[in-house]
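Since the structure comes first, as structure tokens, the remarks are kept for the end.
Shown here: the complex without one of its protein chains, the others still in place.
Let's look at subunit A:
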Amino acid sequence: MTIAETTSLLGQPIDIREDEQLLRGEATYVADLRLPGMAHMAILGSEHAHARINGIDTSAAAAMPGVLKVATAADFAGVMPLPCIWIPGGVESHFPPHPYGLPGSRPVLSGDVVRHVGDPIAVVVAETPKQAAAAVKAIVVDYEPLPVVTRADRAIEDGAPQLHEAVPNNLNAYWTCGDKERTDRNLAEAEVVVELDLVNQRTINSPMEPRGAVGHYDQATGDYTLYASTQGPHNHRFLLAALVLGIPFNKLRVVAPTVGGSFGTKGYLYPDMPLVLLLSKELNRPVKWVDTRTGLMNSTVQGRDHRQHVVLGGTRDGRITAVRCTSYANLGAYPSTIGPGVATALMGRSITGMYDVDAAFCEVYAAFTNTVSLGAQRGSGRAEAAFLMERLVDKYATEIGVDPAAVRRQNLVPATKFPYDNGLGWTYDSGNYQENFEKALEMAGYADMAGRKAEARGRGKRLGVGIATYVAICGVGPSTRMSQEGMLGGTWESCNIRVHPTGEVAVTVGSASTGQSHETIFAQVAADQLGIDPATVRVYEADTLKAPYGQGTYGSRSYSMAGPAIALTAQKIKDKMCRAGAAMFKVPEDKVVYANGKIFAEGDEENGKTFAEMAMAMWYHWYLPQDIEPALDETTHFDPPDFNYPFGTHVAVVEIDELTGETEVVAYTAVDDAGNIGNPKIVEGQIEGSITHGLGQVLMEAAEYDDEGHLITSDLRTYALPRAADVPFFQLGKTVTPTPHNPLGAKGAGEIATVPPAAAVANAVVDALSDLGVQHIDMPITPEKVWRALNGTSGAAQ
């Protein structure tokens, strides 16, 4: 057959079909679900960050109006603890136990000891949410407070409070990557060495929709259904059925209704999921639980939280020869489902970014503390890596008196060196870093900054400019490779395409959108590949009963993982149509042409068939050869040969008010390379949201725990999130370097632009204050910290 060149739908900014129902508030979230006979669950979380529980009195709660059940850990003695499935790869690690010998995490309810504020102790199920909430308050817990530790570096010190019997000194793992000897030698021999102590502060994932779960046990069939805000329904089904509940896989269905954002929080197992299922079975009624904002902040995985000592060595003339990072990663009280892997591999292997560095080494002490569990947050690991590297490069440039842009230019990995082994474990697939870097500098007007600085000074403002580059591993990924990284599971993706007799198409994928416009882009990929109108394509996902197995949405993977699965499946459909066409047109297969959704014998387009006519013909299957099966229904499972590595250069321009210390980001240029882009409208939305997310961390966001382990910033009145008015108009550009690792040439896009903004803005602030000798200001860079730096007072500035 011949597949003719056709006008591509890919790359077109077609309208996002999900937006209208989302913007009108018409989409159905977990909180909107109403099942007949549904009861409501509330969870009692610990008031103490670390305490022994000497007793729980539930009698008053049980007697309250509408209360159907009060349960504590004793009610779930037969239920397994939640497992952890991404552990630090290749090193000794210590976890709480799981009966299958797997790394364990936490019990569904804590019985003897609580380890963070919010640690679930008891639940109430009542007729209404209000009754359940009221009854939870009537449960009396006899706590015996224990000493508390909230910092990873302190948790591994001798004499620190101990969280888990099976984890000596709270040390989950000491993990390393890179060449320690060579790095240390290069540092010892370096002409210039610069160092920084960095706090990449903990941040709170703040999707618009907090999590929720509805459990429904059908007594007639013995089937369980979980409706949950999940970004990976198949994974949740497997982990819950096999490793927590111990029920047949066939008995559990997981459905994700519309999910209102995730940013890395909704792929995890949380105690509420097994709890609603177990209580539904016990009460023979559907049981619903929906979190509050403050509940989310005390239960849902948080992000970042590394304390680092970082060192860079180089020559006097600007050649970087070594980078070394020692990091203390705070995993929280229990390992989240994938937390330990995020804190080690994603960060450590990424620390040299776009630079061709002779030797690098990273060591991570991953430790448990009395805080909420750590997980991914958009850009996780890679953002921490870019922050340390880009801050180091600026300090190095200042030290040797060379323009920071020139130092970067001198050290970029040359375009001729791909695939490039970064010496830390990643092999960069493709890149043209020079083109990307120069484009960003030109768009930002980097060459003209001196004049702008002088002009701003006349207005009482200090203008600063900061550059940050990055490489962000995405497209997770190759399953075997991920197993080497400590992932206990597969990371492939899937697609099924079913062509209806009318020629309409159903595309079903294993992924599950949490706001990434999957319906639009997956229909666009299928329509492009099949040469049909995208309006005739429906996309289904997020229901384990209907969707082919897949791993969900995370790590900016869906377009570069499910997208190729769709393209490969469409190819199977076209191949089959052409084989049928050969029989119908009575020509050899290689004389059948498929073009723009039409099938015809070469040179005879007039007597060809449309896509819809072929669909109907295959549905009837009249007079077709026996070796061509009826109907058009194909499935592909895609496991890529390796990851993909998007990259980019961001330039931030800030103005600092000399009197108040307020920092305003007045211009922001981002040039990102995500390979071939399917729908620029979707990608631009993700990039703008990602930059805003990064600006939040550098300027205002911080999860603050007091010494007793109480989260001080436990609602949106105390935890600042960036609003539209806080960010400038973003000047976006792109370069396009396709990956060889999938048929679309697509790289990850959803989180990549979260990686560099914190470093770009921090560099810009330090640039604005450089004449004062300021070398670093810890995030979040608040007006008071800058004011103190301006006045040379107190310890805010190093």
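Keep this in mind: contacts are C-beta pairs under 8 Å (C-beta built on N, C-alpha and C of every residue); 3 or more make two chains touch, one makes a residue touch a chain; residues count from 1.
Here is the rule we use: contacts and distances are computed from a predicted model.
Engineer: What is the protein name, per UniProt, of the chain that does not appear here: "CoA transferase subunit A", "Carbon-monoxide dehydrogenase medium subunit", "Tricarballylate utilization 4Fe-4S protein TcuB" or "Peptide ABC transporter ATP-binding protein"?
Structural biologist: Of "CoA transferase subunit A", "Carbon-monoxide dehydrogenase medium subunit", "Tricarballylate utilization 4Fe-4S protein TcuB" or "Peptide ABC transporter ATP-binding protein", the absent chain's UniProt record names it "Carbon-monoxide dehydrogenase medium subunit".
Engineer: Of the residues A:Gly66, A:Gly90 or A:Pro129, which one touches the chain left out of the display?
Structural biologist: A:Pro129
Engineer: If the hidden chain were put back, which of A:Thr294, A:Gln410 or A:Ser770 would touch it?
Structural biologist: A:Thr294
Engineer: Can you list where subunit A touches the absent chain?
Structural biologist: Touch with the absent chain occurs at residues 129-130, 133, 292-294, 659-660, 662, 699-700, 715-721, 723, 726, 782-784, 787-788.
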